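With one protein chain held back, the other chains of the complex are shown just where they sit.
Chain nomenclature is as follows: A, B and C, assigned in order of appearance, with residue numbering initiated at 1 for each chain independently.
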């Protein structure tokens, strides 16, 4: 499963980019493991994963047309 | 004791004027009695008496330089 | 900013200080509100502003539809009372500033008759102070609204 991941806020300081393409990602647990292996600094940072604009809390299978985003704590307003 | 009384709000509908001069008024109880005798309709209306810009709750002696006002319920804002 | 002075001079006798005027003739224009907001852009410790605006409602009453409210006040007493409310609010909340404006005379339905504006470093103080100021001034200021109906008869406003 190939997934495109949007990256926001302070997480972009770690990744250096706001979009990332990853391969062989069948579910969100694999996504997190893969991200942490590429960017170990992410383990020091709190973030949530949004799948199709909803924050998910448990491992979720990724389908073809998923919209994936990494969200650090919000600081709007 | 001669006193000048300022009249505000709906009370002016009863008195027809916004200022009133009264004579032989030694204290505020006498003031109320006198007002009610001149304007019996005042007895149907809630109002407070302010003496020198403070609402008074008990009978108070009137001195020479008193500032007296009749205040119906406030409706600002 | 002059209010900061009030905060530090609570033992000063009222008679020694002139309370700030809050009254002006007729409705409060939106442009005045904008100017008031704009003036605060130089105050860089402010993080939140809370504004309450009272607008005259075209209430349908048993005496007809309200087309305007004509406001009168016992101005001297109202300004002294407002001064005390201000000091209480500044003592209770960490405000940067507070501005209050109330109309006198006729204000048509749809127009603004009350403008309360509080500012602070963090939002909570500004919001709480604004609400408390509005509640207190409605309850405590000797101001009266004469509702003028479409047929030019009138009745006196009653605050909830």
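The criterion applied here is as follows: a contact is a pair of C-beta atoms (placed from the backbone, for glycine too) under 8 Å apart; a residue touches a chain by one contact, two chains touch by 3 or more.
In this text, all values refer to a predicted model and were calculated from it rather than measured experimentally.
Counting contacts over the entire complex, the absent chain touches A, C. One chain is missing from the display, and on subunit C it is touched by residues 30-31, 33-35, 37-38, 40-58, 109-112, 119, 121-123, 126-127, 130-131, 134, 160. Contact between subunit A and the absent chain runs through residues 6, 8-10, 13, 50, 53, 69, 71-77.
Basically, only the chains that are shown with their structure count from here on.
Inter-chain spacing, taken between the CA centroids of subunit A and subunit C, is 49 Å.
Subunit A and subunit B have Cα centroids lying 73 Å from one another. Residue numbers of subunit C whose C-beta contacts span two or more other chains: none are found.
In subunit A, no position touches at least two other chains.
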